[in-house]
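Only one protein chain is missing from this complex, and each of the others stays in its spot.
After this line comes chain A, so read on.
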């Protein structure tokens, strides 16, 4: 399946290579560089590139290309999904997945990659198992290791791989037993010029952080499970129980994991928590344009909208912008033509606005399209779909765990056309 992996940074240097079968020369990456040149932007590099003898499948994350070399037919998503899993694992291990971090921990990276694939076929991809095999580096451990000369390779052989719950490590012990669940919903929407919704959907996830001793068996039930139109589960969730009773029943992995992601369909009306009033105009003859946007709360269920951030890709003809915000800070990058305005909290009494003028390139005609406005925001303590967790029960262990549920709504791909 996967022959080799090359990690390439933004400036086109191969800074790590790993081979699971015979060595493939790194010159194979020249085909990738060619494609990269053609694509102009990193985002547009095709994920699948055929070369005379190999196929290059790549993912682009954290400004690093992860290029897998394949020799024969394989489902492309198999490789892509695996590469994403590699990135997630690195992030899990080192906190951030960056070139510097990978170079600093090259040995751990190598050991992890060695365990993840055998002969190109995924072997251990569950972070619980990997962490048992190779302990993630922490500052404390690094210090201890340098002094005592001990290692970050687990001296205990992992048993998780052999058990019937391969995602959970064995012998977990905590003094404080806690289970936290974050219900995070993202609104994807396109709002048209006049402010009406063209399409809106809610994507939700339940991320969990479970630190419980032993082998707890949890059940989580919702007040209104019918809301969930389409769901995908962590392998630990018992599908049959969900089918018959709409209850999540599972033995959780230890630590952080994504329990569930769901989709609330476009058929249900989606509450749009913010609105944007905009007045952007270019005039044909003059080299000045007017720019004015105001952001305000709409259906927020009485909660405050925070972390508001407005970004917009201005047309090429715009040379500069002179703007004054009523609150927050704004930046216009004259090279990339990207305007971003960090608004912060919305105060319904005093709506934030950004007003001013744009300098246009003299002589060029006015752009045909007004820029679209991308919005980011956060609302704490609210799941916009109305989803509510009913209760969380634990079986199989005797102690009483501390339980916590948090709700949050965020903007996903929230776009306003102007």
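We take it that a contact is a pair of C-beta atoms (placed from the backbone, for glycine too) under 8 Å apart; a residue touches a chain by one contact, two chains touch by 3 or more; residues count from 1.
In the analysis below, contacts and distances are computed from a predicted model.
J.: Name the absent chain by its UniProt protein name; which of "Adaptor related protein complex 3 subunit beta 1", "General transcription and DNA repair factor IIH subunit TFB4", "Pyrroline-5-carboxylate reductase" or "Ubiquitin-like-conjugating enzyme ATG10" is it?
T.: The missing chain's protein name, per its UniProt entry, is "Adaptor related protein complex 3 subunit beta 1".
J.: Could you tell me which of A:89, A:249, A:385 or A:409 touches the chain that is not displayed?
T.: Touches the omitted chain: A:249.
J.: Given the full complex, what residues of chain A touch the hidden partner chain?
T.: Residues 1, 13-19, 21-23, 26, 41, 43-44, 46-48, 50, 55, 58-61, 70-78, 80-84, 100, 103-104, 106-107, 109-111, 114, 118-119, 121-123, 125, 149, 151-153, 155, 157-158, 161-162, 164-166, 188, 190, 198-199, 201, 203, 217, 219, 229-235, 238-241, 243-245, 247, 249, 251, 258, 261, 263, 266, 313, 315-316, 365, 367-369, 371-372, 374, 395, 412-413, 415, 417 of chain A touch the chain absent from view.
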